[in-house]
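After the structure tokens below, expect a handful of questions from me.
Shown here: the complex without one of its protein chains, the others still in place.
Moving on, here comes chain A:
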Amino acid sequence: MANTNNAGAEALRRLKEVDPPSLLAPNPTLSETARAASQYLFSSIRPFSQKCPLDQLLVDGYDAEQIWHQIDLQTQPLLSTLRRRVNQFVKNPDEIAQLKVPSSVAKKVEAKNHEEWEQESDDFDEELDEDDDDEDDFEGVEKEEKNGGSDGEEEEDDDDDDDEEGSEDEDEDEEGEKEKGKGKDSGIEDKFLKINELNEYLEKEENNYENAEEADDGDEDSEEDDELEKAGEFEMDEDDEDDDEEEDEDDEEEEEEGMENARYDDFFVGKKEKSSKRKDQLVEESEDSGDEDDMESNKQKKRTASTHEKQLEKIQSEIELMEKANVEPKTWSMQGEVTAANRPVDSLLAVNLDFEHNVRPTPVITEEFTASIEDMIQKRIIEGLFNDVQRAPRLPSKAPREVKELDDNKSKKGLAEMYEQEYVQKIDPTSAPLSSKDKLKNEASMLFKRLCLKLDALSHFSFAPKPVIEDMSFQTNVPALAMEEIAPVAVSDAAMLAPEEVFDGKGDVKEEAELTQAERKRRRANKKRKFKADAVKRSEKKARSEKKEDNAIPGQVNG
């Protein structure tokens, strides 16, 4: 290893001194040196890239492209972790100052690094993923620095930086876990711990996790990286004694803590948390067999928790809740006077408030209600019991005045006649014309008589013939049959028109259409003759009347 390292370093140095233009032309020696240098670099970075499946860079007989891909395999995850680490430092610049720590032994540094790794891996169960990131960043930064530094001389500085980072990580670890006890060197495999078993278990878990979470976030990737790193770490332990020691140290640390500071909390409280975190996140396999055993025992204990313990748990949780509620500020409904500003919007709607109603609540209209009302209405209608308001009878105060109707026609009497009438009325009250009262009386008596006649006719009890009223009225020529139907006895057909009254004509009466031309002419001639005779008569009349007027003695008073 050291010879190859030296050769590799040598090759690197030579490469550095090469002129860039000479690289343009293909040169077998240059390629040899380049391959050796890249191999050296690869192997030097190898300790920090745990995820890489390649042990060393395979150079013989490989194409440039293939070599490049091998390098890529190694560096890709490293770069991401380093970037994260740098971001971490960007956020907390104070850590950068703590980075620089004088280094003594590379081994120690490496050991410390590994220890820190393990510590942090153990802490992952209880800490957030940020710590994972921290460690990843830390590791990434390491690799980056190593990549950047082409000289092996810088490795020491890197180691120093790693030391500083490791110390920082130590400081960052706030949770006091049992793993804080670092620096305990006692790497002896115990009967409890078998490295081979560990490795097998780790590989199994790895496969499971990789299958389950292929497209996870970087955190989980980082965790995977951690696992891989841990796996790689353990693999490396096989290669390096130091790593074995580190492993043993880790194992021993846990075992020591288990042995020396054995408390209930160490076993059950911590393990419980660890197991819970395993369910939530990807648990680090670095919990090792001891943890596994403890966890298994824990699980068994949980399953067989006694009823008393269950009750206790219940009560405990309730108590916690109540205490929590008591500590918190009260809800708005339990506070005293609460204005709208002190309670959430529309919160009154959810609460059943109790207050006095001054208004009678509106009656709920149900079917029964309407049915009852309708029944009442029907009953009232049947009885005829309406609570009608009856007008109070007004006592007649005075005799009703005789209302004189206004006549809007032109009066036929002259003014003189009107005053004459008035005068006569004044002088001689007896000659006063019938007042309207009498008129009404007459009308009433007439109506009554007519009514009595009709009733008598219908009843046939007491026959009273219709009063003969000599008046000019039109006689309707109604057929006797109709009349008799209405009033069988009392009405006779004597009141109807006589045949002569129906038609008074002589000779052969012809219709308009039946007349011949000669007859029509004759008819017209007769008409004309009559008209002429009438005209003559009229003119004679007029002449006579005019003469009379002229001869009339003047002074006759008209009217």
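Points to keep in mind about this one:
By our rule, contacts are C-beta pairs under 8 Å (C-beta built on N, C-alpha and C of every residue); 3 or more make two chains touch, one makes a residue touch a chain; residues count from 1.
Quick note on the criterion: contacts and distances are computed from a predicted model.
The chain that is not shown carries the UniProt protein name "RNA-binding protein pno1-like", picked from "Electron transfer flavoprotein subunit beta", "AP-1 complex subunit gamma", "BHLH domain-containing protein" or "RNA-binding protein pno1-like". Between the chain not shown and the residues A:Ala416, A:Ala498 or A:Ala513, the one that touches is A:Ala416. Contact with the undisplayed chain is limited, among A:Glu65, A:Asp408, A:Asp428 or A:Asp508, to A:Asp408.
Contact residues of chain A toward the unshown chain are 401-404, 406-411, 414-416, 418-420, 422, 425-426, 554-559.
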